[in-house]
Every structure is written in structure tokens, then in C-alpha cells.
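The complex appears here without one of its protein chains, the remainder shown in place.
Up next is subunit A:
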Amino acid sequence: MRTIARWITAAALALGATFACTPAVAQDQQQEVAKLTGFWLTTPHPELAIRPGETETIPLTLRNDNLPPQRASLEVTGVPEGWAWSLRGGNREISAVIVAPDATQEINLELTPPEGASGERVPINVKARYANQTADLPLVVKLSEAAEGGLELKSELPALRGTASSTFSFKIEATNDGAEENLFSLAANVPDGFQSRFKRGYGSEEITGLPIEAGASENVTLEVTPPRSAPAGRYPVVVEVAGGGASATTELSIEVTGQPDVTLTGPQERLSGQAEAGKEASFPFALANNGSAPATDIELSASPPSGWKVEFEPVRVDLIAPDATRQVNVRITPSEKAIAGDYMVSVRASGGPVSESAQFRVTVNTSTIWGMAGLGVIATAVLVLGLAVMRYGRR
């Protein structure tokens, strides 16, 4: 038994050694592959769709690996009759390229199919002749009427709800599916009186346009502020992003919920009045609803100084429509013992979301009864003097 076990162990060790050698060998082989030698003509998208009437740019890459500088003359075949095409490099029309060793040369093939051109698959062949060999690049161009999937808009939360005083902010993700980076302009179509602002991501700068790289996406925040007077309801907001021949729209919606906004104003918009101690004085107050929803069940109350009486007529207002005003008579009776001068009476209107208060300043006037009494005292004294003159006068 023992001998067998020893054998197995020895075999396993030998196998392990063999396998341990293998990765090193593989690495060497890969390095060999990386040091490929040759000359290639490539493009990232050998089969592509283009639109008639528009110039399409197809990037071509010439690569020279491990060879002396190569001069390659270029040749395009298979372009249908009537199509315009040109090879451009460094903003010039070219027909030959020299590629240095271990370098890459980028050139563009510009294709312009005429308006109305059709064809399912148009094979176009690009050849680069170098030394005495040829690098071949077959392209297949498809003609499509539909817009190339250039731009896509996606809104995270397309419908928002809030009051007329809130700011609605929409997060929109714009993805550029086109082949090139482009500057896209942003526009929001909002109802009259609404204000809109575009911001990039969570940034604070207002923007009107945004560059998006090919295949990348950007976050745009759209902030919409409704006017304070906006009546309750649903409002559509259409966002349009356009640029580089592509455009996309997305529809968002805002729901403004109504809110009553009640203000309490004193007689003739003043918050002061005059009263006499112990005597009732009536002040016409006005309850105005400047909000966008009716205010209901508004109860009126007051916190007067002690000994004072404040009555309302009516005590409770059932309904005030938006932009409507209701008159409320406030009857204030200062205490009998109130001294002359100013007192503060706070008047409140509350009910549901409404809570409004006004500080009303009541100037208490002294009763003129004592003035009359004083005059009476003086008159009596004068009368006594007069009687004395009548009785004892003229001596």
C-alpha cells in the first residue's frame, strides 16, 4: 500500500512541474503575436446605414506595424453612379498615404448619396496598394430613410405634482447614439407665464446647450417655476433637444395643486382704529383669497386684552372663492377700565391650511363725560361768583 501511495505522490509532483512551465511559454507566444508585422486598412464599422442627401463620414485607419515606411495609394471602387465621394486626410483631398513604422494614419471617406437614392446593400471596396501588396477593406452601406438613432431622451420622473409656489425639477438623461460628439441645444416648451431653466446634472449654471460625446449620456435638470397665480390643473411641458441633425422630444407634465391664500386686512387697509372705553366700535375687516383654491370653513377669533369684548359677524366664513373677498364686521368693546392710549388686539382667521393674523391697534379715547363734569364744576363756580356779584355788587 505504502509503495503505491509514494508512486502517486511522485507522479503528481512531476505533473505539477510540467504545468507550472506552461504559462511562461504561453506569455512568450503572446508577445510574438503582439509584435505582428504587417500593413492594415481598418474601420470600426464596416457595415453601416446612411441617409440619402447627407454627407456621411466613415473613418478609416491605416496601420503599419514593424515595416519600413509604407506608401499606400488608395482606391475606392463600387460607389454607385451619382454618389459623391472623397477621401480626406488633414482636411485635404488625398489619394495616397505614407505610414511611418509602428504608426497609424487616420483618414476619412466622405460619402454623399444623392437625394432619393435607394438600395438595400451597396458594397463599396476601399483598397490600399503598398509595395506590391494590397490591403482590402470591403464596406457595406445601407440606405435608410429613418433618422439614425442619434439622440435619446429619458426622464426619470416625467410627472410631478406641487403647489404654485414650488419649483418642479425634472431629471432628464440625454444619450447621444450618433457617431460623433455634438453640441445639442435644449429647449422647453412651457405654458405661458411658466419659467424654465436647464442645468447640467446637479450644477448651478443655467445652460442652453450641452456637448455630448458619441455614445455617452449626460444628465440635464429642467427646473420649471409656475407663476404664483397659476390655477390648479395639469400643464404639459415639452422638452426638445436638437443638434447635429438629430433631435428628440419628451413630454413631461406638471400638476399644480391649488392652495388658498387668505389675507386679512383692516378697515381701509389700515390696521388701526379708535374706540371709546366701554363702548362698542365696529370695524369692517376684509378677508381676501388671493390663492388658487377656495378657502373653506374659516373661523375668526381674536386675543384681546382682558376685559375686552371682540365679536365677529359672521363668526365663521364657509367659503371664499379664489380672487373673492368677504367682509367681516369686527365689533370691539374696550374694557370699562381701559386707559387712554393704544392697545394691541390680534385678530386671527384660521381654517384648514389657512392661518392668517393681523395685529390691530385700537386707540382708546377717554370718555368725554368727565370733561363735561369738569365744565359743570367750572360753570358752578362761575355761577356762584355771578350770584355773589348780583347779591353784593355795585357798592
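We adopt the following convention: a residue touches a chain if its C-beta (ideal position, glycine included) is under 8 Å from a C-beta of that chain, and two chains touch if they have at least 3 such contacts; residues count from 1.
Here, contacts and distances are computed from a predicted model.
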item: Omitted chain, identified by the protein name its UniProt record gives, among "SCO-like protein", "Cu2+-exporting ATPase", "ABC transporter permease" or "Probable sugar-binding periplasmic protein"; value: "ABC transporter permease"
item: Touching residues on subunit A - with respect to the absent chain; value: 304-308, 335, 337-345, 361, 365-366, 368, 370-371, 373-375, 377-378, 380-382, 384-385, 388-389, 392-395
